[in-house]
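My questions all concern the structure below.
A single protein chain has been omitted; all remaining protein chains appear in their positions.
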Amino acid sequence: MSVLELPRLWRPETLQALFRRILDVAARPGQTADLSDLLDDRPAALAALATFCDNTQMLADLTGALSDTDLAFLDVRTAPVEQVGFILARGADAPRFTPRLGTLDAPEGGATIVVMVDSLTAGTPLTLTGPGIAAQALLSPSGLVPGWLDARAGWCADFPMGVDLVLVDKTRLAVLPRTTKIKGA
Amino acid sequence: MHPVDTMGQTREGAEYGFAFLDEDAKRELRRSIFKAVCIPGHQVPYASREMPIARGFGTGGMQLTLALLGPDDTCKVIDQGADDSVNAANIRNFFALTCPGVTGTLRTEAASVIQTRHRIPELPLRADQILVFQVPYPDPLVVVEPNAAKRRRMHGRADYARLWVKLYEDMVAFDEITISHRYPTRINGHYIIDPSPIPRFDVPKLHQAECLYLFGAGREKRIYAVPPHTDAIPITFNDVAFAVESFRDKTTGKRHVCRRCGADDSFLDEFPDNDGARVFQCSDAAYCDMRLERLEAAE
Partner (left out) sequence: MAYVAIRGGADAIKGSARLMEALRAMGSSAPLDLDQIERQMPLLHSKVLSEGSLYHPRLASLALKQSLGDSLEAAFFLRAYRSTKPRLGETAPHDTRSMRVVRRVSAAFKDIPGGQMLGATPDYLHRLFRFELMDEGPAQFDQITREWFGNRPKAEMPLTFPKVLDTLRAEGLLAPLAESDDEPFDITREPLIFPVPRSAQLATMARGETGGLLALAYSNMRGYGDVHPTVGELRVGYVPVMVPHPVTGKPMEAGEVLVTECEIVAMFEKSDDGAPVFTLGYGACFGHNEVKAIAMSVLDRAISVATEKGRISNPSEDPEFVLLHVDGIESMGFCTHYKMPHYVTFQSDMDRLRAARTKAEEATDAPR
């Protein structure tokens, strides 16, 4: 398939625009990115994976939300959840696994977990502090069970090891890097 | 069709995709940038691609910029603070050839992405701006430990004792910390970075900034980041204040000013003029131009 025939979401110019918005909110935890004009009616979770995944990466889809076509376009290898760099999960299901946390020498090996929630703005506010945040920021996801924040606290207790979360609702995205401290909920 | 004409320059757009790099290369850069931002100050290794500009001339910075740029961007390239410097001009030409639609600018405030070698612009950057640094030596521990595996372990543990010893030896020998540029700076209380060969004068600009700072080493194949609103503290001893270049004249005690715009708050280039006299001028050409414009408008 030539570049011109690719569905809009997968075209280089879309992926570049997606990446810039994801980067902006990764650098500023608490801020949300509206991806609706880029999504072509696909879910934000898929867009997040499309930005980063290719045949050098491994993915575990814990949601079953990815179709065979999606996986073909992502071109990732699937593997058990403890081994992969990218995980797709639901905020409604508390995690019952230990993801890759990276090592002291190579903390970038810690997984990126895309967590699908109902809304990024309709829940109880979490208070965020840390790099990227002036004083403090609020993020109010709904459909993220407490088990997620508990698990994350454990996974990220030993900086620089840890995981980086990408929270998505249908059209919006926010990032919780391992450095962000969370209070409340 | 040959993409290369006789002048050694690519015909615009011929045979290469937008921003020169293939999509796999851009994706890998973007993954590395993402992790670098999530782990402030950590040097993320990546498979640096060869560029048509030589290693040592900013290929790391270029790869970052090419992974970032889209047709909506406005891009500025500076070297030693000047857009006009041969290296900056060369890189800017490359972006013009390979990124159709991106607007070029000399004005700092107009740029969304700025690629720089050895300076941070004088004008504080905004949240909608990204500064990309060209980095020759990503690792500040190289001076005290030649073995890469040992350095990685020291960074992971934030064990910088040997760096402190080096600074102490400086104090003993010269009563001064003699590091001029590439001043080791601690990010978010953990990783110490080499902020690239920016002068001490520019190091305070890294601390709690509005913009995102990205650092790319092409030859050494590392990417690191200082996010906005992040602590960036140059390391020093409790009783030795971090000092920036003062530009104070030794005899008169007065701070030199730019001969062109009169600025007394910018980093100055010092050079002999044709009569052998020492002159001082803003290193940041855009800042100098902006001040001149304002002075002329005020008249």
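Going in written order, the chains are labelled A and B, and every chain counts its residues from 1.
As a convention for this text, a residue touches a chain if its C-beta (ideal position, glycine included) is under 8 Å from a C-beta of that chain, and two chains touch if they have at least 3 such contacts.
Bear in mind the structure is a predicted one, so any value in this text is a computation, not a measurement.
> Mind giving the shown chains that are in contact with the missing chain?
For the complete complex, the undisplayed chain touches B.
> Taking the entire complex into account, which one of B:40, B:61, B:81 or B:140 touches the absent chain?
Hidden-chain contact among the options goes to B:81.
> Can you tell me which of B:181, B:207 or B:260 touches the chain that was removed from the display?
Among B:181, B:207 or B:260, only B:181 touches the chain that is not shown.
> So which of B:68, B:99 or B:154 would be touching the chain we can't see?
If we include the chain that is not displayed, B:99 is the one touching it.
> Since one chain isn't shown, list which residues of subunit B touch it in the complete complex.
Within subunit B, the residues that touch the unshown chain are 4, 6-9, 15-16, 20-22, 24-25, 28, 45-52, 54-57, 59, 75, 79-90, 92-93, 95-96, 99-106, 118-119, 136, 147-149, 152, 174-176, 178-181, 197-201, 219, 221-222, 243, 245-246, 250, 267-271, 283.
Throughout what follows, only the chains that are shown with their structure count from here on.
> Considering the complex alone, what residue numbers of subunit A touch subunit B?
3, 12-13, 15-17, 19-20, 22-24, 26-28, 51-54, 56-57, 103-108, 112, 130-134, 159-160, 164, 175, 177-179
> Inside the complex, what are the residues of subunit B that reach subunit A?
17-19, 23-24, 26-28, 30-40, 42, 44-45, 67-72, 127, 149, 152-153, 156-157, 188, 190-191, 208, 212, 225, 227-231
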